[in-house]
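== chain A ==
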Amino acid sequence: MRRAALALAAVVVAASVLVRADAHRIVSIIPATTEMLFAMGAGDRVVAVGSYDRFPPEVDKLPRVGALLDPNVERILALKPDLLILYSTQTDLRAQMERAGVAYYGYVHRGLPDITQTIRSLGARVGVDAAANALAARIEAQLADIRARVAKSARPKTLLVFGREPGTLRSIDASGGIGFLHDMLETAGGEDVLADTKQQSLTMSTELVLARAPDVIIELRYARGDTTAPADLKAWDALPSVPAVRNHRVFMLQGEEFVVPGPRVAAATERLARTLHPELFK
Partner candidate 1 sequence: MADCGLMLTAENVSFAYDRRARLVLDDVSLSVPRGAIVGLLGPNGSGKTTMLRLLSGTLTPTAGRVTLDDVAIAALSRRELARRIAVVPQDTHSAFDFSALEIVLMGRYPHLAAFELEGARDLSIARDALAATGTSALEARLFATLSGGEKQRVVIAGALAQASDVLLLDEPTASLDLGFQLDIAALLSRLNRDRAVTMVVSTHDLNFAAALCTEMVLLKAGRVIGVGPTREVLTRERVRALYGVDADVVDHPRAGHLTVVPLARAD
Partner candidate 2 sequence: MRAPTDLRRRIVLTFAGFGTLAAVVCLLAPLVGSTPISMPRVFDRAIPFADNVDAQVFFVARLPRVLAAVLVGASFAVAGVVFQAFLRNPLASPDTLGVSTGATLGAVIVITFHIDTAILGVSAVPVASFAGSAGALGVVYLLSVARRRGTSSTVLLLAGVALSAFLGAVSRLVQVIGDYTDVFRSIRWMMGSLDVGSYTDIVVPLVPMTIALAAIATLPRVLDLVSLGDPAAEARGVDVRRAERIALVSASLLTGSAVSLGGPIPFVGIIVPHIVRLIVGADHRVVLPAAALFGGSFLVVCDLVARTAFGPAGMPVGAVTALIGGPFFLWLLFRRFR
């Protein structure tokens, strides 16, 4: 898995080297890459963002040109970008950019290591290599630090939930055995209770929750500042035999850094680690 990710990153880097030219008018329709660009100091080069980009606050002033399902090609071209960052899967959009002669960078959504790989290759592509490499190194150092801190402690069986129908235990969206959420969890010192599943996400039935019996349940909500939301955690009381419920280790973490695999991933991982191992982070 890692090898494939590295190979892919290598191809992307190679491809971007071949069309080497700094970019000064960048359109990024992907929240992760938008955050990366701003974090590596290239924020002033971003001329437009996607519909779902929320961070940093500067993006609110920028025009929006659609996202994965509905990119607005006319608006993109009207901005005369010299680089469009899109999802590798957006084949139609890629073809249109090729026809229009606009350079593009194809982003692949994968696991945790790919985040820093992408930061480096994107930085090289845009022309801010030094800042990008520094950013990537900082993130890797933070992650390594977290890993070291939790290395000696027992790893609680953890269920990571990123969606649920409010007020009930229906439609539980849980993070599966692959993907950056899983990687974050493992780095933060948790043992993923769904590590054996080969999916990024799955819908959990109540029976499966009871069967897997996690020690900790962490719910991720990306709307920050909702003070009423934590009260919704009492829905889990319907399953009192689950160790997490019995021992009151059901938590809710709010914030978009859990949804966006971008530069804030280290901070997000640290929040996870604090929740799992509070005693290590006084």
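These made the cut because all candidates are chains of the complex that A comes from, given by their letters.
What we mean here is this: a contact is a pair of C-beta atoms (placed from the backbone, for glycine too) under 8 Å apart; a residue touches a chain by one contact, two chains touch by 3 or more; residues count from 1.
Computed from a prediction, not measured in an experiment: that's the story for all the values here.
Comparing candidates 1 or 2 against chain A, the one that touches it in this complex is 2. The residues of chain A lying in touch with candidate 2 in their complex are 51-52, 67-70, 163, 165-171, 194, 196-197, 199, 202-208, 210-211, 213, 223, 232, 238-241, 246.
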